[in-house]
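The complex is shown incomplete by one protein chain, all other protein chains being positioned as in the whole.
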Amino acid sequence: MIVILKQNPNESQVAHLKTWLEGKGITVHESVGDSHVILGLVGDTSKLDKDLISALDIVEDVKRVQEPYKNANRKFHAEDTVIHVGNTQIGGGTLTLMAGPCSIETEEQIIGVAKAVKAAGATILRGGAFKPRTSPYAFQGMGADGIELLKLAKKETGLPIITEIMEISQLTLFDDVDIIQVGTRNMQNFNLLRELGRQNKPVMLKRGMSATYEEWLMSAEYIMASGNEKIILCERGIRTFETHTRNTLDIAAIPVLKKLSHFPVIIDPSHATGKSALVESLSMAAVAGGADGIMIEVHNDPEHALCDGPQSIRPEQFAKISAKLCALHGFMKTMED
Amino acid sequence: MIVILKQNPNESQVAHLKTWLEGKGITVHESVGDSHVILGLVGDTSKLDKDLISALDIVEDVKRVQEPYKNANRKFHAEDTVIHVGNTQIGGGTLTLMAGPCSIETEEQIIGVAKAVKAAGATILRGGAFKPRTSPYAFQGMGADGIELLKLAKKETGLPIITEIMEISQLTLFDDVDIIQVGTRNMQNFNLLRELGRQNKPVMLKRGMSATYEEWLMSAEYIMASGNEKIILCERGIRTFETHTRNTLDIAAIPVLKKLSHFPVIIDPSHATGKSALVESLSMAAVAGGADGIMIEVHNDPEHALCDGPQSIRPEQFAKISAKLCALHGFMKTMED
Amino acid sequence: MIVILKQNPNESQVAHLKTWLEGKGITVHESVGDSHVILGLVGDTSKLDKDLISALDIVEDVKRVQEPYKNANRKFHAEDTVIHVGNTQIGGGTLTLMAGPCSIETEEQIIGVAKAVKAAGATILRGGAFKPRTSPYAFQGMGADGIELLKLAKKETGLPIITEIMEISQLTLFDDVDIIQVGTRNMQNFNLLRELGRQNKPVMLKRGMSATYEEWLMSAEYIMASGNEKIILCERGIRTFETHTRNTLDIAAIPVLKKLSHFPVIIDPSHATGKSALVESLSMAAVAGGADGIMIEVHNDPEHALCDGPQSIRPEQFAKISAKLCALHGFMKTMED
Partner (left out) sequence: MIVILKQNPNESQVAHLKTWLEGKGITVHESVGDSHVILGLVGDTSKLDKDLISALDIVEDVKRVQEPYKNANRKFHAEDTVIHVGNTQIGGGTLTLMAGPCSIETEEQIIGVAKAVKAAGATILRGGAFKPRTSPYAFQGMGADGIELLKLAKKETGLPIITEIMEISQLTLFDDVDIIQVGTRNMQNFNLLRELGRQNKPVMLKRGMSATYEEWLMSAEYIMASGNEKIILCERGIRTFETHTRNTLDIAAIPVLKKLSHFPVIIDPSHATGKSALVESLSMAAVAGGADGIMIEVHNDPEHALCDGPQSIRPEQFAKISAKLCALHGFMKTMED
């Protein structure tokens, strides 16, 4: 960490700062320039509070040299994190295919979709029980009943299940859920993250709508800081000025996150674009770009699909895409260095 | 609401949609163009789920003519909402000055600041007990103890108090808090909003970091939908590409929100810029632009202010700014039409 | 186009508007709702000026149903545009590989790189002669001399060449340049676009840093409106809040633009990320996502590369990536429906 002091800083305040830093085990290197004095802080600066130091009257700017996340950092955790659920794994060279409806609606629907996506190659079943909706008047999901139906579908098919949590008090409902999803609006719900860190269960952390990689990894750090290392990152598109697609899929997140951190990276083309016609090409791009898996919305009853988003595709389309993704994943393995 | 159908849509699906809409009390006007059929929906469309309709195979696009919020809408609630707390009010022509430290630290600190800002003209005391921090290693606030100290300061000075809530389970601690603040990261924490709607207590709803006016007002609608009409909106800057300031204060939010909705609008220049040197000019701009009040961070011990942000100003600076703001507010009243 | 009138509009102004529209060959369908009157405009609305109509006192909002671009629109030009240069083509199922240095520096450098990238599979040589630089003190490129060296490299290798133009007066220098590149800062330099529309030479139009697809296609429409149909679109990343990468590559631009328009789409991973380590995986993603080609910065003298950006890769790395891209492109063809 580098601290740039203002011109002609108060000497006793500078001394006070140095003493405070040294009390935290940091060595301070002072370097005097034409216009500014610069302090180079050497030691474990990941736990220093950058804002606290920036706040000082004598400080003009603070710049990090090291990343502020440590447990989530590839530099301190060289090997890939691999998550095991049911008979499958996420990361470690596997291609994970998560599929299922946006909202769980009926037993027939979820079991129908579950069987269809399993037959088509899906390895994990997704389905929404608690739905974050912009409008209080929109359907908010089936809630606890939805989770029960999802568990039935798991029993019926053997597929591990993933569904979204929206607040700490819902945790008791997630005992038989295999992976807990944290949605984009909760990426910085720090109380929820801290609590999920106390669970012994994989968490899939979706990127906040306008979050940077660093903020995203700091949220993963929150979960790890309370003890849970089973984290999956899911890029689901960020907000940009483009309105043709609902969000903009940041494909560079795949190689960047796999370099900065050690977590598996899943891509969600359904939410990233909001358009089913774009799901296939973005999924292919993601697999070629190195993603550990894809999460796709699949509905099974287009005639009555008043509750599925325009991003959902039908099981037969999913089967076709799934086959292509697996073929591409196999081909990519033949080209590894 | 206008529904634009795809070219050559399936006739029976169109009939199905019309029947469904009419069942919801909507009259459908059909207009046949060269390339597209357009359905004009007449009636109370605020409770229709735009996404559901967009999802249909036959639909190309859906455009709203009316706003999706109703209780929050000036069109259906012509008079200004005025919030009464203690001996003061927010809205209705009053200039509200909320002031206090970023974080509550000690009894001396909060009582010292409280007395100072009261003497300088503040009408409401702010102070952070639960602090949302990007890093799990940063100071997270004093929590329940902080609220106790804030209540002491209220007792000592008579100032009503406002502090931030981070999750539903903290609600019991807020009995003697006068205004509950919802922070930027919780603007779309829908479960929290719904619960706050059940309280009989004013809520100050900060704008999400990248939220649109419509999303913000939909979050106010969540609170109103469960019965609480005492809402204050607080613009605290939005994220843009500019990095010199922490956020970008959207000054147009003042006239726009006062036209679209009926709530008081408070401006927070401290968080909007992250720089104390900008607080005065942005506060003056906000008052001249029609804001109902300003929220300013004030700390009282710059020598040891390791816990105050660079956006905080000292009590004597606040006194000077406060005097100018009051004079300007008075001058503005002389120019009203 | 749909025109939503304000409540209780001035009748004579409405009549005036209708007459004006009918004079432009537009049929107007009026539909009276509870709160608003809506005019549906039928006919060729692509040449109506949306802003002009929005400006009227009686108009609340105007929404387009049809796209405002016509020549660039796939709906009116179903077949793919294929660009022929030298012995190669861009679009039509070919994988185009454009490669070369950021800036042309010396004869040895540009000829060395040209030979190396040709041997590695590049089909077009790129090189910067006029460089848009944020700082007036930064190297602005060799200018006319750079174009001369590029032409030497073309002679030596037979590769067609592409380089960027920055103002109309430079056009005379581009006689022997095969493709004229319009950079991100000039995407809305309308005078330049209009002039390029008068040339009989392919133009590669890079996306503006914060441009939407519609704005980008409107810029292509400018070129086509003056008669030049030989347009190539190049996605080079958009500005987002993420700072780890220089820009954010919008991979969805590939399938979206190929659906909305008929132009070939090239991806520039070098500028999109600013990091050479990300070039391979983003190039692979782009080819799997359906791109018609990739543009990659390659430099040949890392020891003295004070003038190449951190996004450049060396010829031997390019050769490896090029081989993978060609293999992937071949594999993708085997999976076409």
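Order as written gives the chain letters A, B and C; numbering starts at 1 within each chain.
Note that in this section a residue touches a chain if its C-beta (ideal position, glycine included) is under 8 Å from a C-beta of that chain, and two chains touch if they have at least 3 such contacts.
Everything numeric here is computed off the predicted structure, so don't read it as measured data.
Engineer: Touch as defined at the start, partner being the missing chain; which of B:Ser12, B:Ser169 or B:Thr240 qualifies?
Structural biologist: B:Thr240
Engineer: Consider the whole complex, including the chain that is not shown, and state which of C:Gln7, C:Ser135 or C:Asn200 touches that chain.
Structural biologist: Only one of C:Gln7, C:Ser135 or C:Asn200 touches the chain omitted from view, namely C:Ser135.
Engineer: From the list C:Gln66, C:Thr81 or C:Asn186, which touches the chain that is not on show?
Structural biologist: C:Asn186
Engineer: Of B:Leu39, B:Val85, B:Cys102 or B:Val287, which sits in contact with the chain we cannot see?
Structural biologist: Among B:Leu39, B:Val85, B:Cys102 or B:Val287, only B:Val287 touches the chain that is not shown.
Engineer: Decide which residue listed in B:Gln66, B:Thr273 or B:Ser312 touches the omitted chain of the complex.
Structural biologist: B:Thr273
Engineer: Against the chain that's been left off, what residues of chain C make contact? List them.
Structural biologist: Chain C touches the missing chain through residues 13, 20, 46-47, 49, 51-52, 54-57, 68, 132-140, 166-169, 185-186, 188-192, 194, 209-210, 215, 218, 221-222, 225-226, 239, 302-303, 305-310, 312.
Engineer: Counting contacts across the full complex, list the positions on chain A that touch the omitted chain.
Structural biologist: Residues in contact with the chain left out: 2, 4, 29, 31-36, 38, 40, 42-43, 61, 63, 65-66, 239, 241.
Engineer: Which chain B residues touch the hidden chain?
Structural biologist: Counting only chain B, the missing chain is touched by 210-214, 238, 240-245, 248-252, 254-256, 259-260, 272-273, 277-278, 281-282, 284-290, 324, 327-328, 331-332, 335.
The definition used in the following text is that only the chains that are shown with their structure count from here on.
Engineer: Between chain B and chain A, is it the same set of residue numbers doing the touching on each side, over half shared, or a different set?
Structural biologist: same
Engineer: Where the centres are mean C-alpha positions, what is the separation of chain B from chain C, in Å?
Structural biologist: Going by mean C-alpha positions, chain B sits 40 Å from chain C.
Engineer: Please tell me the distance, in whole Å, between the geometric centres of chain A and chain C computed from their C-alpha atoms.
Structural biologist: 31
Engineer: Please compute the C-alpha centroid of chain A, do the same for chain B, then give the distance between them in whole Å.
Structural biologist: For chain A versus chain B, the centre distance works out to 27 Å.
Engineer: Residues of chain A that touch two or more other chains: which are they?
Structural biologist: Residues 210 of chain A touch two or more partner chains.
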